[in-house]
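A single protein chain has been omitted; all remaining protein chains appear in their positions.
Naming follows writing order (A and B), and every chain is counted from residue 1.
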Amino acid sequence: MSGIFAAGSLAEYLKDPVEGWGWSESTAYVVAAIVHVVLLINVFALAPFFFIWLERKASGRIQDRLGPTRVGGKFGWLQSLADGVKLIQKEDLCPPAADSMLFRVAPYLVCISSFAAFVFLPFSEGWTAVAADVGLFLIVAILSLEVFGIILAGYASASKWSLFGGMREAAQMVSYEIPLAICALVPIVTIGSLNLSDIGRAQSGWIIDWMIFHDPFTFCTFFVYFTVATASCKRAPFDLAEAESELVGGFHTEYSGMRWSFFFMGEYASMFLVCALAAILFLGAWHTGLPVVDDMLQTARDAGGASGYLANLLGMAITIFKGGLLVFVQIWLRWTLPRLRIDQVMMTCLKYLIPISCFLFLGVIVWPMLWLTVSDAPISHEGNTVRIGTTRTTWLPSALGDRMPAGPAAAAPAGAWSNSDNDGSNDSSDAETGEPQPAAPAEAPEDPAVGNTAADDPKSGFASRRPRRRQGGQR
Amino acid sequence: MFDGISGHDLFFWAFALAACGGAVAVVVSQSVVRMAFWLIVSLGSVAGLFFLLHADFVGAAQLLIYVGGTIVLLVFGLMLTASGPFLKIATSPGEGILAGGIGLLLLSLLVWTVMTTQATDWTGAPPTEQAFDPGVAGHTTRPLGAALLGLRPQPASVLVSAPVRASGENAQMSNGSAIIQVDAALRAHSETGDRPSVLRLYLPQGRVSSRIQSMDADAGTVTVSNTFTSIRGGTNRFEIVTAGNVLTGFPRVMQLPTGIAASDMNKVPRDGSAMVQVLNNGQRTTARITDWEYDTDTGGTLTVDRSLMDTKNSAGDGQAVDFDIVRLGTGYLLPFEVVSVHLLVVLVGAAYLARAKRRVTAEGQS
Partner (left out) sequence: MQDVVTLKFYLVVGAILFVCGIVCMASKRNAIGVLMGVELVLNAANVNFVAFARYTKLGLDGHIFSLFVIVLAAAEAAVALAIALNFYNNHLTIDVDRGDHLHG
């Protein structure tokens, strides 16, 4: 088995009769899965624990009051624990007219989909439960399953408020998946991989190498993505579900005790997930943005052993810090902005955010073409990646031809680089291959040294950042 | 704990029981919202089956589009047409039994067909080598994307393959190791010039290749540069091929080894209608051939339209890779475009059909 079920190298290690413990394959996979689940449950449970406290404190300060100050010291650190204990000891109610099976299952659906998406999130170099090649696609797919929990909760509660709130909420979540996916496509198109570990690795180097600073379109995409992620997590100002003044409680009106808290664990965990995803896609993942520090960490990682572990731990702390910072911004937004009406929410999505995200997606695709026509920046190549000045991209359109540095490239044909993997041209209709290249002949005898400046930079490029492949980690 | 059952089997039984159980529950449920719930369970388990079958992209698409889109659509439709809470429009028991009986009959027919059909191809011969490629397993995104844009090899159209220098039937390795026992065939092999070789293994699940780091003719072992995982051990057929060398980035040129027959090489067109498939450290990369020049004794070069080095594996120039040159088919560009237009039309049409209209009241007057 490979791919999704590899569960990282832990299962391979357990299976290996020579270096590992030589267990049978099914035992190894099950145990590896349990270990990863236990590790991720900590993230899934501690994220709401911390962020609920943060929300109460931040909202208190914004409203010129203190927030929780009693439980666990002066700052109320253990307030979430007290809340949890209170909720656990509450009576498990189920309205008599409700469809009891669906009523009980709905919170689990929300939690399951929110938790399952954490499985594909890389916290650091190689620290991901399942390093799937379609990781980002899978996270978006699994987040889209949360809608069912909402709908079933709204329907199964047998109450008007729940049904209205649930349907509104479901419509909102489903609509906002579209701009979410389009905005998530922007870094994919730039970097050329759906694998989140690759996307993280591609942002190594200076802070200017982070995807948010890659070009103006990705810069705008970050903010659009953040808005859309806030909406899809049902956070204010898009929080119709919790519109206590309108709908009593929305879809969770009839829920109390632990079942209610499952919804909110799911919500806060989703918030942290989409913010951590924004950090990985746009804000440089586990990189600090200072090559001095990053090089030290990379050396430690390559060395392996305890120092590698510590370097990865630091990377994970950085990712979580960045994600947490974005969650704090979401909390800040909630208590600053007034709530939108449902028609305003839907209009924002359908009339504004979808066209804007489509425009940004097109812009990101067109950006290398614009850059090529207006700049004389040196072009260098590392494997499949092209670096045009400081901009990195993975493909070049064929119509503009090759602007190769002279030298070893002189033997290459002057024909167009018809990169048919990435543009829509058909094999048989390659009209561009015959076109003369307007700029190329005039600029072909470039200074050979120009093309090497970026390649000389030891910190540049995806290639220099390959971690040593771990034994037994072969896919 | 679960000794004797492989991981694949364990997960297969889990997902298959969930899928079939969910499907039966859909049929048996009386409330249509419960049917929707069991349908979600069933289709989610089918996505799990897809992941087991190494179809990662299709599984993710199933979850996103089918479960997260189509069933949400159905549930919204349910909510809009529910005539009263929990109204159960039940089938009469007689009809239910009749439908069940016919269903069982159909099921027995299908299962009998599946069990008794022999796996042969259309010429009547059993399939000898599967197209399934561990180099692609789990990494189907790029080949799928390329196929949808028209870049797809014709089946069974290998024009040229890396020339075989030595072969045998007894390659043995253990899972996760890099040292492979080969038999006496190795002793007859000698490295030709400075072209590194590649070991090609024919495993039950397909063909895998790995660069040879060193060979020990006395001990009869070959040390390769990456470990093979997910293999079952045992003896396998192997070949030592003299590999092509790929250079990184520009120029996009692959050096061909000596030993390819001129008649084979002359079949390769220069107009971009053939492509080279390179198996490199477990990943398959393809590129269209735009030009080539070759001499059987001195080797030659192949010029391609994109770099054959995957971003993960830019280990430097001269990396030896196993390769095939295949003729390009037409790919799936036309169906892709047709389906895209179709989806747009459906979007507009469904929105128009479902627009709010005056509803007929209970008395039949509008």
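By definition in this document, contacts are C-beta pairs under 8 Å (C-beta built on N, C-alpha and C of every residue); 3 or more make two chains touch, one makes a residue touch a chain.
The structure presented is a predicted model; accordingly, all values stated were derived computationally and were not measured.
Peer 1: As a test of the contact rule: which chains in view would the missing one touch?
Peer 2: Over the full assembly, the chain not pictured touches B.
Peer 1: Across the whole complex, list the residues on subunit B that are touched by the chain not included here.
Peer 2: 4-6, 8-9, 12-13, 16, 19-20, 23-24, 26-27, 32, 35-36, 39, 42-43, 46, 49-50, 53-55, 57-58, 61-62, 65-66, 69-71, 73-74, 77-78, 80-83, 89-91, 95-96, 99-100, 102-104, 106-107, 110-111, 114-115, 119, 121, 127, 129-133, 136, 140, 143-144, 147-148, 152, 155-156, 232, 332, 335, 339, 342-343, 346-347, 349-351, 353-354, 357, 359-362
In this section, only the chains that are shown with their structure count from here on.
Peer 1: Using the average of all C-alpha atoms in each chain as its centre, how far is it in Å between subunit A and subunit B?
Peer 2: Each chain reduced to its C-alpha mean, subunit A and subunit B end up 26 Å apart.
Peer 1: Please output the residues of subunit A touching subunit B within their complex, sorted ascending.
Peer 2: 1-5, 11-12, 15-20, 24-30, 97, 99, 101-102, 105, 132-134, 137-138, 140-142, 144-145, 147-148, 151-152, 155-156, 158, 163, 167, 170-171, 174, 177, 192-194, 198, 380-385, 394, 402, 404-405, 408-409, 411-413, 415, 417-424, 426-427, 430, 433, 462-463, 466, 469, 471-472, 474-475
Peer 1: Residues of subunit B touching subunit A in their complex?
Peer 2: 1-11, 31, 33-34, 37, 40, 44, 51-52, 54, 56-57, 59-61, 63-64, 67-69, 71-72, 75-76, 79, 85-86, 134, 137-139, 141-142, 145-146, 149-151, 174-177, 226-230, 248-253, 272-273, 282, 288, 290-291, 303, 305-307, 309-315, 328, 330-331, 333
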